[in-house]
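One structure is given below, encoded as C-alpha cells.
Every protein chain except one is present and positioned as in the full complex.
First chain written, first letter: the chains are A and B, and each begins at residue 1.
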Amino acid sequence: MNEKIKKNLERLKELNIDMFGKDFLLTWEKSDDEIEATMLFTEIIKEMHKNNISTKVFDSGIAVPVFRDNSTRTRFSFSSACNALGLGLQDLDEKKSQIAHGETVRETANMISFLADVIGIRDDLYIEEGDRYQREVASALDFGYNEGLLHQRPTIINLQSDIDHPTQSMSDLSKIKDHFGSLENLKGKKLVMSWAYSPSYGKPLSVAQGMIGLLTRFGMDVVLAHPEGYNVMDSVIDVAKENAEKSGGSFTISHDMKEAFKDADVVCPKSWASYSVMEQRRDLLHAQDFDGLDALEKSCLLENADHMNWEYTKEMEALTNNALYMHPLPADVTGLNCEHGEVTREVFDSHLKDTYHQASFKPFAMMAMIWLSKFENPIAKIEEVLENNKKRLNK
Amino acid sequence: MNEKIKKNLERLKELNIDMFGKDFLLTWEKSDDEIEATMLFTEIIKEMHKNNISTKVFDSGIAVPVFRDNSTRTRFSFSSACNALGLGLQDLDEKKSQIAHGETVRETANMISFLADVIGIRDDLYIEEGDRYQREVASALDFGYNEGLLHQRPTIINLQSDIDHPTQSMSDLSKIKDHFGSLENLKGKKLVMSWAYSPSYGKPLSVAQGMIGLLTRFGMDVVLAHPEGYNVMDSVIDVAKENAEKSGGSFTISHDMKEAFKDADVVCPKSWASYSVMEQRRDLLHAQDFDGLDALEKSCLLENADHMNWEYTKEMEALTNNALYMHPLPADVTGLNCEHGEVTREVFDSHLKDTYHQASFKPFAMMAMIWLSKFENPIAKIEEVLENNKKRLNK
Partner (left out) sequence: MNEKIKKNLERLKELNIDMFGKDFLLTWEKSDDEIEATMLFTEIIKEMHKNNISTKVFDSGIAVPVFRDNSTRTRFSFSSACNALGLGLQDLDEKKSQIAHGETVRETANMISFLADVIGIRDDLYIEEGDRYQREVASALDFGYNEGLLHQRPTIINLQSDIDHPTQSMSDLSKIKDHFGSLENLKGKKLVMSWAYSPSYGKPLSVAQGMIGLLTRFGMDVVLAHPEGYNVMDSVIDVAKENAEKSGGSFTISHDMKEAFKDADVVCPKSWASYSVMEQRRDLLHAQDFDGLDALEKSCLLENADHMNWEYTKEMEALTNNALYMHPLPADVTGLNCEHGEVTREVFDSHLKDTYHQASFKPFAMMAMIWLSKFENPIAKIEEVLENNKKRLNK
C-alpha cells in the first residue's frame, strides 16, 4: 500500500467522526475531525484512482443530480464521482418533470428516491432559498424513510446553495494543504478571499462564504476583501469569526484590495453580487419580471464598473508573498474571455496548473462525502477495498 | 430465505406462464396466471431490494426510455428499475434526434436497438395513436430480429399509452393486495374508479382504463363513476365487463359520485378528459393549432367547472367503508396546489403514506415485467440470484 494512503489511514483512526447517514450541507455543521476525515478520504480516493484501484462499492443504485442552475464542472464531478462508486445517474430535470404540474417537494423527493442512494442539489440562484430547499428535501426523505416507504435514506450532497459550496471549499482545502504540505503548516498563513471586478452580475455569494466559513478553521489569517456594499451573509461572517477565534487565527474584513493582498500566502480574487442585489434578483425571478431583471443587470454593471480596479494583476501579485492563486473557474480573464475581468491573462495563465489542480479534487471530495455517509465503518470499508486491490482498468 | 419470498416462489410454481420474449402492453393481453406471476415477482424483487440483495442480472446492455410526455415518477421508476437489473440508460429524445429529419418508426426502432434490451414507451397524449405507435415499434423490432439484424429482441414496456397504463395498474394491484392481505380477499370488495374535478384538462384516460381493465379480474365490485360525457373507451368497457363476469364480480357505471362511493372499500378519485375532447386535442396538436388548443382548454375548463362537486372530501369519505384512498400522483389537492381540485387537503394528507406506498411498487413492477420477458425460466433464475445472495451495498 502506498505511503500517502497508509499515513492517512493512521491519522483517520485518531479522529472522532459521526457521519454515517448524515447529509453534507454546510461545512460548519461538521466537526473539525469530520472535516479532516473528509479531506483525508478525498486524498486516499484520489490516490486510489491515480493508481487504477477500483472504488466501486455499490453494485447498483442511482444518484440524482438536481441542478437548478447551469453547471459543467460540478455536474461532471458529481457524475464521475457517483459512477466511480458504482451508482447510475438519473437527472431530475424540472422542465421535463411534472413538478410544474403542482406536486410538492415532499412528494417529488420521495417519488425519485425509492432506489436512490444519493441526491446532489445545486440551488444557488435564489438567496435565502437554496439551503432551505435542501433541508425541505432532507426532511421529506426522513419522513419517507421513517415511515418505511423508502428502503434506504438517500444522502444529500450540497452541490452549491445560497449559503455554502462545500464540495468547492473542501477541494480548496485539499489544494491548500497540498500546497503547504500539512494542515499544521496553515497556521499563521494569510489567505485573502477577495471580490474582483467582472463584466457580469448575479454570481452567487456561496463560493466566498464557503471559503471563509471553512478556511478560518486552521489558524490562518483570513481576510475577506470587497468594495463597500458587496457584503456577504451576516450569519457566515459570524461563523468565520468564531472559527478564527477557536483556531487561534484571525478573520478581518477589508475594503482595500491592495492592503488586503499585502504579504498574502493564498489569494482567491473572484466576483460576486451583493446580498441586496441577490434579494432583488430573486424577487424579480419569482415575478418573472424580465424587464426588471434587465434594469437590475444594467444598474449592477454600472455599479461594478466603479470597481474595475479590483483586478488581480502582476502588480497586485507583487504585493503578495508569492501567493497561491485560486479560482473555482471559470474565471473572467481580461483579454481572454472579456475586456476587463477578475484577473489579467498573464497572471491567470501563469497559474493554470494550480487552478486545474484545485479543480481536480472535487470529484474525490464528493466521493469522500458519500463514502462517509454510507458506511458505518468507513475506514474498515476502505481498507477492505484496498485489500481487494481490484483494478479499475486491467490494461 | 425470507418467508414472503418463499411463499411467493411456491405459488409461482403452480402458475402457467408464457411471457418469455413478450412485450407488456396491455394487462388484458396477459392471462390471470401471468398477471399474478407479475405481481408475485414484483413483491419478491421489492423484498430483495429491502433486504439489500442485488438484482443485477445484466452485465451490460441498454434500456431506452421514450417519453412523448413529461414524467417524473414513471421516468425515475424506469431508470431505477433498469439500473437495478444492470442496464444502462439512453434516452431517445426526439427533439435531439434526427427523427424530424424524416426517418420512419421502423428505422429508428432498429437503429436504437443494436445493443438494447428494453424499450419503455410513454405515449399517452394522442388518443387512438399511443398504443398503435408501440405496436409499430414492436413490429419493427420483430423485423430486425427475424432478419438477424438485431442480436436480441428488446422487450417493450408500455409506460402509459392512450389505452392502458399497466405499470401503474400493476402497482395498484400490489397495493390493494397488500391492503387486504391476499388476492382471495379482494372478492366482493367494492372499488370505485371515479372522475374528479380538476382545474386542468386533457389528462389521459389510461389511468382509469388501466384500473377498470385490471381490477375487474379478481371478483371485486368495480364501479366506474363520472359525470355524463366523460366516458372512456368502449373497448375497455367491454374488457371490464367480460373480466367481471368471468371473475364472479361486477362492473357498473355510475353518474352519481355519492351513490358510487357508498360502502366503497377502495376509491380512486382522479380527473381525466373525455374521449371526444382527447380527439379534438389530438387533431389540434397535429395541426399545431395553438389558438384552437387554447379555445378547447377554455371550453373544457368551463365544462369541468359544472362538476366541481366531484371532489373527494371528508363527507364523501364518510360514505365509504373506511376506503383505501388511491391516486397515481401528482393529485390536484384543494388548498395545496390549486384552489379547487380532486381531493381536499385534509383527506389527501391523511392518506399520504398510502399513496406513497402505492407508488413504491412501480419500479419493482417494471423489473418484474422485464424479468419475466428476459428469462426462459424466470423462477429458476430468481432462485439462483437469491441463492447467490450478493449484497447490493456491502455496508
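The rule is short, and it goes like this: a contact is a pair of C-beta atoms (placed from the backbone, for glycine too) under 8 Å apart; a residue touches a chain by one contact, two chains touch by 3 or more.
Note that the coordinates shown come from a computational prediction; the quantities given were computed from them, not determined experimentally.
Participant: Considering the whole complex, which of A:Asn8, A:Thr27 or A:Thr55 touches the chain not shown?
Facilitator: A:Thr55
Participant: Looking beyond the chains shown, say which of B:Leu9, B:Leu115, B:Ile253 or B:Leu319 touches the absent one.
Facilitator: Touches the omitted chain: B:Leu115.
Participant: Decide which residue listed in A:Met1, A:Val105 or A:Leu329 touches the omitted chain of the complex.
Facilitator: Hidden-chain contact among the options goes to A:Leu329.
Participant: Where does subunit B touch the missing chain, residue by residue?
Facilitator: 57-62, 64, 88, 90, 92, 96-99, 101-104, 107-108, 110-112, 114-117, 144, 147, 149-151, 374-376, 381
Participant: On subunit A, what residues meet the omitted chain?
Facilitator: Contact residues on subunit A toward the absent chain are 49-50, 54-56, 67, 70-73, 75-77, 79-81, 83-86, 88-89, 200, 329-330, 332-333, 336-338, 353, 356-357, 359-360, 362-363, 390-395.
Definition applied: only the chains that are shown with their structure count from here on.
Participant: Using mean C-alpha positions as chain centres, tell me how far subunit A is from subunit B in Å, no decimals.
Facilitator: Each chain's C-alpha centroid was found; their separation is 40 Å.
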